[in-house]
Each structure stands twice: as C-alpha cells, then as structure tokens.
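Omission of a single protein chain aside, the complex is shown with its protein chains in their original locations.
Should a chain be cited, it is by its letter among A and B, assigned in written order, with residues numbered from 1 in that chain.
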Amino acid sequence: MTDFLKIQNVRKTFPGVVALDDVSFSVAPGEIHTLLGENGAGKSTLMNVLTGLYHPDRGQISVAGEPIHFTSPRDSLACGIGMVHQHFMLVPAHSVFENILLALDNVPNFYSKKKYKEKIQKLIDEFDLDLDLDIPVWKLSIGAQQWIELIKLLMRDCQLLILDEPTAVLTPQEAERLFNVLRKLKEQGKSIIFISHKMREVMEISDRVTILKKGCSIATRTRGDFDESTLASLMIGKDKIPQWQKNLQMSDEIVLDIQNLSVRNDRGLSDLDDFNLQLKKGEILGIAGVAGNGQKALAEVLTGLKNTSQGKIMAGEEDITNSNARYSYIAGIAHIPEDRKTIGIAPDMSVDENLIMKSFKSGSFRNWIFQNKKAIRRNAEEKIEQFAIKSGPDGTPVRYLSGGNIQKVIIARELSEHPAVLVALYPTRGLDIGSAGYVHKVIADGADRGMSTILIAEDLDELLKLSDRIAVMFRGKLIGYVDPRKTTREEIGLMMSGEKGSLPDLP
Amino acid sequence: MVEILLDATVRAGTPILFATLGAIINERAGIINLGIEGLMLIGALAGFAGTYLTGSLLLGVLFAFAASFLAGSIHALITVQLRGNQIVSGLALTMFGVGITALFGKGMVGLTIVGFKRVAIPGLSQLPLIGRPFFNQDLLIYFSFLLVFVIWFFFYRTRWGLGVRSVGENPAAADTCGFSVSTYRFFAVTIGSGLVGIGGAYLSLASTPMWIENMTAGRGWIAVALVIFAGWSSPRAMLGAYLFGGITAMQLRFQAMGTTISAHVLQMLPYFFTILVLVISTQRIQKGASQQPEGLGLPYDREDRK
Partner (left out) sequence: MKLVMERREISSPLLRFSAPIASIAVALFVAGFLLLASGVSPLAAYKEILIESLGSLYGLSETLVKTTPLIFAGLGVSLAFRMQIWNIGAEGQIYMGAMGATWVALFSGIQNHWVMMVAMFFAAFFCGGLWAGVAGILRARWQVNEVIVTLLMNYIAILWVDYLIYGPWKDPKGFNFPLTAQFGDAARFAEYFNTRFHSGFFLAVFCALILYLFIERTVWGYEIKVIGSNPKAARYAGMNTGMAIFFVLFLSGAIAGIAGFSEVAGLQHRLQHGISPGYGYTAIIIAWLAKRSAIGVVIVSFLMGVLLVGGDSLQLLWQLPVAFVYAFQGLILFFLLASDFFIIYRVKLVKGVING
C-alpha cells in the first residue's frame, strides 16, 4: 500500500535555532506511527510544519504520492491532515457545539443548528463518548476538551490524525479509553501519528516508531523490532544523565504548612479545594497529578500571583495567609515558574537587570535611591560564569536568549540568595538533556544544604528520581503522599484519578 | 412628560448606539478601536456633504458609511496586516478624523439641509408612553432597531459571525480551522467603522441637520466605554446607549427649565455617568458575569504563537 504521508529531509530554522535539521519518515493508512523524542528534539516543530503553521526551509512533503507545499493550516486540512495540539485549539468561551462547528468545512453561512447537532451527536454516540454539546468549553475537564479536538477532526473526515502527547493530560484510565478509540480508527483505515515520550504507551500502541533526536530522525523501527530499552537508548543516545547520591537528611521540622486552602479561578470555579500540604525542612516534595488539577493554582498562591479564598498558610509558627505578610515571605521563597517567558523574566531588559529582579532593593545593589550599576554588573559577571549562561553581548535583552539559558538566568537569580524554600514548576520542560540534568543537580544540591523544594512536574520518572516524598493531587485536593522508593507507577496512576493512596498520612 | 423625555432619550442615544454597535463588531474580532470619535466625525461630515451635494438623505448615509469604512481600513491595515499597536493606531485615527473633518468641513459650516423626518408607524405610534419614542421616529432610528437584532443574529446564528467571534477569542484556533484571521479581522474593523460613521451621520442629518466642527463632543469615547458596559452584546448596547441618552435628555431638560445649576456642570454629567458605568461594568467582568474577548488587543502572528 502506498504511504499516506511521506516526509523527506525536512529542515526548519528559527532565528538563531535549528529546530529541525533533517527529518524523514512516512505513515501508511491504518498505521499508528509513533514519534519518540526527548523534549526539544523537534517534535512540536515538525507537527507545526505538517499542519501548515510553519514553512519548512527545505525538504519534501508528499500526501498520497503527491508533493505538497503547505502555506497555511487550511492547505493541510484540505489534504486530510488534522492535529490534536498539545495546547488545545479551542475557544473557551464558546460552546462545545460552536467549537466543533468552527472546524467544519462547507457549513453554509445560514446553517441549521438542529441538523449539525444531530450529526455531531451521532459521532459522539458511535465512539461512546460523554459530551454535552451546549456547555461552554471552559467548564470541561482537560480530558473532555481533548475529546472535542478529536471529534473536530473526525467530523472533517481527516485521514491522518496527529496527536501531540495526548496522554499528558489524561489519567491512565482515560488514556486506555483513548487507545481503544485509536484502535477503532485504525481499523477504519485512518493513519495516526502519535507523539509521546512515555515508553509503555509507545510499546502498547505503536505499529512503527521513529526516533527524533536534536532535530534529526535517527531511526525507524517496526513492531516486533523494538523494546523499551532499545528505544530508550536510541532516544537518549550516549548523553550521560548526571547522577547524584541522595542524602536522606530530612528532618521533621515543617517549614510550610498549607491548611484547608481553597482558591477560586477567574471563572468562579475552584482550582484548589480544601487543600492540605506539609513541607519538611530539607526535603524535595514532588507533586504528581494530571495537568490541570490545581498544580498551577498551588504555585500561584505560593508565588503571590493568586489570592486565597479560604484556608491558611503557615510558615513555621507564623500565619502568612494575610497578603502583606505573604508578600514579604514570598519575596524570600525561590520560584522557578512554569511559564518562563510570561512570568519569569522581564523580556526587554538585560541579563544584568533580570538577575537582580528580586534583590534590587538590597543594599548591595544600590546607593540610597540610585542603583549601583557597577555592583549589578559584577553580580551578573559572577552568575554568568557560575551557571554557564550564554548571554550574548552586554545589554542583550533576555528575550533573545535560548530557553535553556533563560531558565539558567532564572535559576541563578532564584538560588543565589540561598532560599529556605524553592517552588519549581516543570523546571525541565523544554530543556535539552544536559540542561535538565543540570537543573536536577542544582535542586538536589540545594536540598543537601537544607533547602526544601516543592517540585511540580509532569514526568513521573523525574519525580520518582528526585523526590523524597510525592504528593498526589486530583481536582484541587491532596489525595495522599507516597514514598518514591516503595510505590509503583500503577499506584500513583490510580491516585491521579482520585483513588486514595496507601499513605494518606505522613510516611 | 415621561413620553417626551423618553423620546429625547432615544434621539440622544441613537448616534451612540450606532457607534457602540460598530465598536462591538471591532472588538468582537479582537481589535480595539479607539478611533471611534474620529470615525464619527468623518461619518458626520461625509453624511452631511453627501446629502448637501446629492439632495438625498439615503445617499448621505451611504457616503457616511463609505467614508468611515475607508478611514477604518487604515486602522485595519495597521493593526491587522501590519500588527501595529492598536491603541496608538486608534488614537491616531481619532486625531486624523478631527483634523481632516475640520479641514474639509470648513466650507460646509453654516450650510443647511432638510434632515430626517419622523415617520409614524400606523397603529403602533398611537400606543401610550412608548408610541411616540419608539414608533414615531425617523428611518435611521428604525434602522438602528433592526441593526441590533441583525448583529445579534449574525454573531450567534451564522458561520461568518462564529468566525468573527472566534478570531477575537482565539485566533490560533480559528486559524487552524481554516478561517483567515486577517480577512475576518479586516472586515470586522472596516464594516464596524462604517456603522460608527452612520452614528456620526445621525448627528449631522437628524439631530441637528448641519455641520459643526467637532460636533461629536466626546460621544465616540462614551461609545468605547459603553462597549464594556454592553459586555460586547448588541441588545445590551441598546440599553447602554439609551441610559446615556436619558442622562443627556434630562440634562437638557434641566437647562431648559432654567435651573440655577451651571450649564457647564450639567454638561459634565454624561461623562461622570460614563465613568461610573465603566467602573461598575468592569466589576461585572471581574466577577465573570461578562466576558471580554480573550484575544482583544493582541496582534496575531502565526509563526509567533509560543
């Protein structure tokens, strides 16, 4: 059978970055083809090329044997290629129905609401999904939103479905349901490109696997011709992950005690609901949970970006829920924010100026009301050296740095004051293996000095490797703690879908 | 008495209603347009000139629409195609409108035309209380009633309307669904601007059938504030415009009755009132009772999404 999609030697660069170097692979009808690669290997860029969002600089894409040049998402859709993006392409304020309707071709301008609702409902029933067409999308769970994305593509009769890490937002049980739907689609002769870095899923569902590394497709393996360890070694290559010895010096002193905390989001729903958490001195406390279950709100409360509607936060003996005390306390907490560019840095300002963002008022950086430019420069030189930041010429605005270097700027700034508490959100997201290992080392070294860390991450492996304890969140509540040395992935998986864990209290 | 006041309310509110509706169409597509004041002036002058030259009120209204459509296309070009700063571009449009109407309107000052006349709708206009204010008005006012409904229908019952709302909420989503963000935004801005121009023309063709330099006196800015009050919905825009019209009508009534309160102080009332309304309706947004289009004010660049 001829391949539905064939990609040859595609290359795409952005100013200063080679996102894709040389990628080739193909997908046949009725095949589930997995793209496997570390963060930053170029998977997302490749997908954006396939969906017509980016123009490749070089290379050939053919669909059903015909060479194709996409200039917009419209062209790609017209060829029957549809994608479920990692960041959903939904309009939150619109109803489920309107979101699906938006994606349909050939809808007359004056459409019959009834007719289209029936059509969509039929498809929903066929795959046995549970969706109310009339509620606004923002009220739905992330898992349900993903179903909308899938229905959009099915309604358009797409022949090739691209799913970008679809299970990152699902519980293991929901993921199983998704796989059943995918298998059904496969039987109908659809092609599926599945992107993931979770090895077990890849093993379970793939017909073929192509490994991406640093923007190149380095190997393609057919089912039966691969196992977890060969894929892992292909994916990681010869890069060594820096390892370290965990010093178990956790004391029972509680540095941060969150009691019955509730936070409402902008739309009046609860992000955190009667949430409790205790952080001990010198520990790395991992937070596990499917994305969108309150992790972000937790970090925002601790970073002062959100106010609480109920509950208490105690730092030692002191109640810091009250905002003034909280602000001063927060200034002493180190944070590695999730979204580096939106809250971590002042993008138009230089590295020097970004490095003092939290300590600009301290005596070492000012003379009376004036800034001490010399001291600021000296501090920057030190940090750039110590954290190996590639910062470009003096005065370069931070926005021009690469993701890894921006992350280093943030970490350098946050850890330079030897904080007692660190809140780290997805600190290695989007980093190459080297930088990620470096970040792990910095966090572990901090713990050795007595720093307590709340580590929020999506990768269970990362959590299991680093944490002293793992707390699992579900729908804004704490489900329980587990001990990473004794737990299993299955146990955490169950807890992530709301089942009580084995260690409801402190271990 | 109440009937007369209501009548004056509708007449004072109508230019603002057109302008607010036009601004809503702009903002629904995600483009802030602070050029409303300038567009109203352009519409007022073009409407007056068109009617003066052709003798036809209808052609005058069309002139007003076309002139503001063209002026709005400058804003559209800069904010949509060239992704320029929407606030500055809108302010520039207002300045441009004030200046160019002063320049070209110089020869029109003091000329007179016959403005829109009341057309009573048989039967309905005899109703007590609401008969005169709503059913014995000029054609432009009837048109504004129709427009409120048409815009609502357009947004919630047609695919184009869905497209406009989507490019305003989440342009990347609309883009991936094959809607051309720039086309939708461009026409939302230009057509919206055209309607704003009709609002201006109402001043020079119906309220006071003549051209006076700067005759909008801040009504465009009030419309910009009313968009927020209206929560980007056309029926609520009607309510807002008439609330404002009511304040204006009452203020004029006070003056006519010869109160001891200074006319200058009375004239401040609509502006005070608008600020007050703005504060209250902003709180509604904060509480989640009304929704600002999420993509409002943000230029869309496909390759720059992350």
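Everything below uses one rule, namely that a contact is a pair of C-beta atoms (placed from the backbone, for glycine too) under 8 Å apart; a residue touches a chain by one contact, two chains touch by 3 or more.
Everything numeric in this text was worked out from a predicted model, so none of it was measured.
Undergrad: Among B:Asn26, B:Ser89 or B:Thr248, which residue is in touch with the absent chain?
TA: Touches the omitted chain: B:Ser89.
Undergrad: Can you tell me which of B:Gly55, B:Gly218, B:Pro235 or B:Gly288 touches the chain that was removed from the display?
TA: B:Gly218
Undergrad: Among A:Glu176, A:Glu204, A:Asp348 or A:Asp461, choose the residue that contacts the chain missing from this document, as touch is defined above.
TA: Of all options in A:Glu176, A:Glu204, A:Asp348 or A:Asp461, contact with the hidden chain holds for A:Asp348.
Undergrad: Touching the absent chain in the whole complex: find that residue among A:Arg11, A:His55 or A:Lys198.
TA: In the complete complex, the chain left out is touched by residue A:His55.
Undergrad: Contacts of chain B with the missing chain: which residues?
TA: Touch set of chain B with respect to the missing chain: 34, 38, 74, 77-78, 82-85, 87-89, 91-100, 102-104, 106, 213-214, 217-218, 221-222, 224-225, 228, 262, 264-265, 267-268, 271-272, 274-275, 278-279, 282-283, 285-286, 303-304.
Undergrad: Could I get the residues of chain A that touch the absent chain, sorted low to high?
TA: Per the touch rule, chain A residues meeting the hidden chain are 15-16, 55, 63, 66, 68-69, 71, 75, 78-79, 303-305, 327-328, 330-331, 335, 337, 342-349, 353, 357-358, 360-361, 366, 369-371.
The definition used in the following text is that only the chains that are shown with their structure count from here on.
Undergrad: With centres defined as the mean C-alpha position, give me the chain A-chain B separation in Å.
TA: Roughly 43 Å separates the two chain centres.
Undergrad: Touching chain B in the complex: which residues of chain A?
TA: My answer: residues 51, 53-54, 72-74, 77-78, 83, 85, 89-94, 98-99, 101-103, 105, 107-111, 113, 152, 266-268.
Undergrad: If we count contacts the way the header does, which residues on chain B are in touch with chain A in the complex?
TA: Those residues of chain B that touch chain A are 157-160, 162-163, 165-166, 169-170, 172-180, 287-288, 291, 293-294, 302-303, 305.
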